[in-house]
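One structure is given below, encoded as structure tokens.
Only a single protein chain was left out; the remaining protein chains are all shown in position.
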Amino acid sequence: MLEHVPALQVALPLVAAPLIVLVRSRRFAWLATTVVSYLCLLFSIQLAWRVAASGPVSYAIGSWPPPWGIEYRVDALSAFVLVAVSLTASFVAPYAQRSIAVEVARDRQYLMYAMYCLSLAGLLGIVITGDAFNLFVFLEISSLASYVLVALGQRRQALMAAYQYMLMGTVGATFYVIGVGLLYLMTGTLNLVDMAERLRAVEDARPVLVALAFITVGMGLKLALFPLHHWLPNAYAYAPSMATAFLAATGTKVSVYVLLRYYFTVFDPVPLFSHLPTEEVFVALSVAAMIVASFIAVFEKDVKRLFAWSSVAQIGYITLGIGVDNQSSLTGSIVHLLNHGVTKGAIFLLLGGVALRAGLAALPLRSLAGLGRRMPLTAFGLVIAGLSLVGVPGTAGFITKWYLVLGALERGWWWLVAAIVGSSLIAVAYVWRVVEAMYLHPGDAGAPHRREAPPAMLAAAGAMVLLCVYFGFETGFSVGGAADAAAFLLRGLR
Amino acid sequence: MTGDLVLRIVAKLLMPFMLLFALYVQFHGDYGPGGGFQAGVIAATAIVFYAITFGLAAAQRMVPERLVERLLAVGVLLYAGVGFAGLALGGNYLDYFVLDPDSVHGQHRGIFWVEAGVGITVAAVMLKLFYMFAGRGRDAGDA
Partner (left out) sequence: MSTVAGHYSYWMTIVLIVAGMYILIARGNLMKKLLGLAVLQSSVYLLYIAPAKLLGGTAPIVAQGYTVYSNPLPHVLILTAIVVGVATLALGLAMVVRIREAYGSIEEDEILARDRADDDRAPDGAR
């Protein structure tokens, strides 16, 4: 059974969804979701172990040997992202029970769990597959499920947010599949590794470069790369809390994985970084994201939207690593997939608890007033996660920025170091606004006394906050895995 | 619509042929254009035709919404079940070679059941979509 883990990793959440629809009970739905999330975590850890011990794992679906059949391929990068995604899922799943019970209509709750399982299956499938078109199928599975997750938000703005997310996301996926089509026409294969081999012969043909452009823009829409980020603030602000936490921690990160996979594995024979302005474009867009999005976050009045803009900025850090293109910066990029996932996941889980206790559908800044007294643990968790966003030493965010700065220094780009530090200072501004509201503004006179979020929710969120700190000190897995992945990517196919 | 005699009689005559055609398309996917997706849509179309001619309530009496939702899930589980059968019989996931001692016949079997699952799900999805959209028009009201 152990050798079939790559297939089970995707098949299990994929089977959980129709089972939930069949059984229709909310209890069963939550139970199935939680069990499946934990099993996925176990599977991904097992795969990461195998890959670290003996190199990439290959699994032929249907026993058709690659490159004719669809191959599931786990290497250093996929293993890392698999663990990051399933880790988030295993924290969000137990959190979901109380959160969904309050935020979603009763007769739709089991459907929300089914969508969550489908989204998880899709995300895991994207990371584990080694076939370009299979990637598109999983991309659309996870995306369509995400659109539904966002649309189930309480306020009617959620519908419009989901609609715009859907439009932009589908355009992104369509561009991706156009790129894959062009690559298929040029190489005759859909297997990613085989495609890379065959691209050697046609590396300077124009369709290949056009395919690169389409794939970049397509995935750029999915990962909310500046200026293709328009859907993100609304989608995160109006979605149910559990959906926001899950999507913020996983959706965009998996799209970054796809970009990394194409840039470093598939297009390895094509001299992307030397003959094309890849570095300039990525660095420019990333710096724009880091600075502009952080700036906008400072002036946001709604807390969820504030942190959504913060996400756009943090994604800028991730893509910055691609632009700087050396071992250190790429390590920073990849480790931020995990670090930011944990940080943002913690923040949105905590905010969900605040919303539940306050009975609000939206969280303007003043609803946080007096939180330090009303929900001290939650407020403290938000402070720590906020510090991780800024990149204070001792938190996960600092590790990322350390490696990004290291990478910039290795290229001698002092101005980039200044940009990274500058955007972190702007992050201090918006985190301070939240901290100020929580601790320095007195709550309403008739505000309820101290009452934390329900234990399951608080425990899940608290565990994620602890991870923020843990990954700031104990970097064996996070940086070790990321460094292995970065080295693997930079090595290419040699 | 319900008052039109010619339409009702022709609909009653045509429906079985539409369903038969759906089954034909379903099982002849190996030898000609066809397969699960197409067959599912044609089957759903037959029932939508019935609903348009005799009214949504009549169609929902014939094919209840709960049943449709269950069929949706059953189809997907059938597909996944074939995958797990491959695992149980010693092959990889979705391995058709091991489904029969003769591996070519095994492929045939695998494709048959997988397409059956797809056909059931697609028909159920199309029908559910129709039920949801058609059932909404009246009580929505113009805001």
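Each chain gets a letter, A and B, in the order it is written, and its residues are counted from 1.
Note that in this section a residue touches a chain if its C-beta (ideal position, glycine included) is under 8 Å from a C-beta of that chain, and two chains touch if they have at least 3 such contacts.
None of these values were measured; they are calculated from a predicted model.
Asks: Among A:12, A:111 or A:166, which one touches the chain that has been omitted from the display?
Replies: Result: among the candidates, A:166 touches the missing chain.
Asks: Just the residue numbers, please: which parts of chain B touch the chain that's not shown?
Replies: Residues 31-32, 35, 37, 122, 125, 129, 132-133, 136, 140, 142-143 of chain B touch the chain that is not shown.
Asks: Touching the hidden chain in the full complex, which residues of chain A are there? Just list them.
Replies: 133, 136-137, 140, 144, 147-148, 151, 154-157, 159-160, 162-163, 166-167, 170-171, 173-174, 177-178, 181-182, 184-185, 190, 301-302, 360-364, 366-367
In this section, only the chains that are shown with their structure count from here on.
Asks: Taking the mean of the C-alpha atoms as each chain's centre, how many Å separate chain A from chain B?
Replies: Computed from C-alpha means, the inter-chain centre distance equals 36 Å.
Asks: If you look only at chain A, which of its residues touch chain B in the complex?
Replies: Touch list, chain A to chain B: 4, 7-8, 11, 14-15, 17-19, 21-22, 59-63.
Asks: What residues on chain B touch chain A, complex-wise?
Replies: That would be residues 69-70, 72-74, 76-77, 80, 83-84, 86-87, 91-98 of chain B.
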